[in-house]
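First the structure, which I've put down as structure tokens, then a few questions once you've had a look.
Heads up, one of the protein chains got dropped from this complex, but the rest are sitting where they should.
After this line comes chain A, so read on.
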Amino acid sequence: MGLSTRILQGSTALVMAAALAAPAAAEPVKMGIVTFLSGGAAGPFGVPARNSAELMIEAINAGTLPAPYNSAGLAGEMIDPIYVDENSKQKNADFQKLVEKDGVELVVGYISSSSCKAIAPEAEKLQKLTVLFDCGTPQIFEDIVTEPKYTFRSAATATMDNVAAARYLQDTGVSTQKVAGINQNYAWGQDSWRDFSESMNILEDSPEVVTEQFPKVYAGQYGSEISALLTSKPDVVHSSFWGGDMEAFVIQGSARGLFERSRVVLTAGETAMYSLAKQIPDGTIIGARGPHGDLAPESALNDWFRAAYEKRFGTLPTYPSYKMAQALLGVKAAADKAGAADQQALIGALTGLEWEGPSGKVSMALAGGHQAIQDTAYGTFELSDDGEAKLVNVIRYSAECVNPPAGAKSVEWIKSGFNGTSCN
């Protein structure tokens, strides 16, 4: 055997040994991301959520997030996102395709309560980890999937928004002898109004409900409803309108003086705070479906998120962006805690998990550790002389104050007089 042959054999053996010794390149974690990419909810919700997902996934993969999220990937594994449009007539089939054809490890998504009502049972049936990131109806774990194994929700329900809205009215001394509601005619709007009006019954000793309006979602024209609100002369008008419907209601209602005659509470008004700053009259009570956006507490993570989002997309993040970031950080926290990013590891770690998002602490405290709660806040809109839109008289409410305790159904908890609640 010549020298050159021995060198060649030795080199080959070394290369093979090195190849065998090196860990196999980890397969990326396929993650379905479902938000509205078309239709009326795309502009105000779906696209900001998708933008947030892009930003966060890139930062998670690169390991450039602030501590404690500054390790790369989900327990070291990269995320490979697959974006799907929620504005589909075949949501369940789309979900099935993600699971069975695309082979995703988990799905993060769903803005509409109707979508969540359809997808939660599907996720359980197909046994696929699904993190609902935005939809608000409390029905998901109270009525539809009462013993979830694969479905989680990383945001609080509409109950939190509406109990907090009622508490805010009480705490700021707004006259509430007559109340009225204008909410969209589906699970989100109906549940929101139910929780708000029941909360008012407890907190304000059953004020008179002068009118309850339920126009269909995306109606856009609210002339008759605004007239009905004006003629019934409520002290307070409650609305959980979102997106284009909420903006249209602000434009039409504000032009006709509704916001001056009654105190209007927009539980999801934060997304229009800047775009309609000149139409929203001072005194309008604004929520962000949690302590998001302008209502977010100061933290290094929040500062990073706002700056990175604004730098990349040219606008500040609104609450759908915050909620997507919150969901993805929950998944990362779970993976890092478990040390793995497979479905079983993630489910185990997500159950009952507590983690920090850009909006503060989130706890999977309800529905057997599958439903998140968090603090929330409301503020009163004010346009300063220099044209800056801001929220004043901000009041924060602890998660335990505005969410039902574990095991209690939202409406029954409210009707019980918020039994078992501490509001310090």
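Please note the rule applied: contacts are C-beta pairs under 8 Å (C-beta built on N, C-alpha and C of every residue); 3 or more make two chains touch, one makes a residue touch a chain; residues count from 1.
Operating definition for what follows: contacts and distances are computed from a predicted model.
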Out of "Sulfite reductase", "Succinate dehydrogenase subunit B", "cysteine desulfurase" or "High-affinity branched-chain amino acid transport system permease BraD", what name does the UniProt record list for the absent chain? "High-affinity branched-chain amino acid transport system permease BraD"
Out of A:V34, A:V47 or A:I60, which residue would touch the omitted chain in the full complex? A:V47
Per the touch definition above, residue among A:A62, A:A93 or A:A255 touching the missing chain: A:A255
Which listed residue, A:L126, A:A228 or A:V411, touches the chain dropped from view? A:A228
Can you tell me which of A:Q127, A:N185 or A:S384 touches the chain that was removed from the display? A:N185
In the complete complex, which positions of chain A touch the hidden chain? 37-40, 42-44, 46-47, 87, 185, 211-216, 218-221, 223-225, 227-228, 230-231, 243-245, 247-248, 251-252, 255-257, 275-276, 279
